[in-house]
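Removed: one protein chain of the complex. Kept in place: all other protein chains.
This part shows chain A:
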Amino acid sequence: MPTRTGPFCVADAVCTAASAATPGDLSAARAQMGFSLAWHIVVACLGVGLPLLTLLTEWRGLRTGDRACRLLARRWARAMGVLFAVGAVSGTILSFELGLLWPGLMGRYGQVIGLPFALEGIAFFIEAIFLGIYLYAWDRLPPRAHLWTGVPVVVAGVASAFFVVCANAWMNQPTGFTEHEGRITAVDPWAAMLNPASPPQTVHMILAALMVASFLTASVYAVAMLRGRRDPYHRTGFLLPFALGAAVTPLQLAVGDWAARFVAANQPVKLAAMEGVYRTGSHVPLTLGGVGGRDGLRYGIEIPSGLSLLIGDSPGTVVQGLDRVPRSRWPAVTGVHWAFDLMVGAGFFLLLMGAWLLLSWWRARRSAGRDLLTLRGTRVFLLLGALTGPAAVVALECGWCVTELGRQPWVVQGLMTVHQAVNPAPGVMAGLWLVLVVYAAMTAATVYVLRRMVTERPVPIAPQERDIEEYPVV
């Protein structure tokens, strides 16, 4: 153990120590980070999207006096309270894990991405304060004032997502600093935060959050309607979030296209893995599915020149392949490619469901104001509607896998590998098991508590909800 160090030893120690971790520990660290992020990302999306849905519903309830809306707002606020709590704690763990698992990354580059996290801290603080006020002061404030206390929750939630994803974007496009012999010499924190990957990634993520929250909420009510609960409460609970999700989906496809073109231009290896392109060339086909072999994807469905057309609007567009880097620096091609295809597939499913909603709305209008959920085919629509939530989550997780696995073996693109970043301390594997057990318990409890909120007959209405007359919820 060193007992005396000078200024240079500090930096040197940080820069040179990372190599002692065994491959097993590296895998365990990646698994733990991946697992806790995959868990948090769903709850975080609900934390961004659910407040917006709740506010919209509360606002409509206030404007129209509609009881279903007012009661839905109360119910969603309760769910929000639980989800925000688990989101807050699972997010805290991630900030710990950055240091516990990836001290090499944080020791060298922590300062470069310090600013977005400081800003995220402020945004999260505002979110937590106003969520406390919004949830607990419902009856201490006049209705309109109460509605306004929810606005900072929404704004700060979106801002948090923006700042955090900026930091992730920096790992894909590390800019805003100079490095000399392993030491960071000049940092422009604003340039690092607003790196070129930030605009496409942050917009893509925030829209994804809205979609996940909307479709998941709608799914819950679609299931209830399939069980015969076709009252206004469930109808609004399904249609309002579903309509929001359906409105966001086409935008998301356009933003996704923008993000993919950005990756093609700036992280060609990631794009090559996403699309399974082995050899650089023009007239590159778009391959759906398939298994990555030694020399190319096998058993996939090919659309001739499809990828060249998508990337550069012309079949002659040259697409860089994996052959540009040595095989040791390839990401896991089959996994990344499938994750990408699944994400896009789920996105198109959601787009079609939105189109169906639009068509139903138009048909209902033509038949003189019929309820659009009484048309022929509503049962199939609800069945598929119940799948939109899971589909949105699949798209979310797959998209996240694409951006993270597609960057391997780099933690910071081109500058630091995960192996250099990982904590060399022994025992990372034990930490993984512990984390898995705790998260399994937390998942079970979250699902159980939320399910009870949905299925339990909330009668008598809680004392603070006297302003809403008793409503036959079940």
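Convention: contacts are C-beta pairs under 8 Å (C-beta built on N, C-alpha and C of every residue); 3 or more make two chains touch, one makes a residue touch a chain; residues count from 1.
Everything that follows uses one rule, which is that contacts and distances are computed from a predicted model.
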item: Omitted chain, identified by the protein name its UniProt record gives, among "Proteasome lid subunit RPN8/RPN11", "Phosphate ABC transporter, ATP-binding protein", "Cytochrome D ubiquinol oxidase subunit II" or "Predicted Zn-dependent protease or its inactivated homolog"; value: "Cytochrome D ubiquinol oxidase subunit II"
item: Touch with the omitted chain, as defined above, among A:G316, A:G377, A:P390 or A:P426; value: A:P426
item: Residue among A:A38, A:L62 or A:I126 touching the omitted chain; value: A:I126
item: Identified contact with the non-displayed chain, of A:L135, A:L384 or A:M429; value: A:L135
item: Chain not shown: contacting residue from A:G104, A:G300 or A:P331; value: A:G104
item: Contact with the hidden chain (one of A:A31, A:L56 or A:A88); value: A:A88
item: Residues from chain A at the interface with the omitted partner, ascending; value: 1-7, 9-11, 13-14, 17-18, 20, 74, 77-78, 81-82, 84-86, 88-93, 95-100, 103-104, 106-115, 117-122, 124-126, 128-133, 135-140, 152, 184-190, 423-428, 431, 434-435, 438, 442, 445-446, 449, 452-453, 456, 462-464
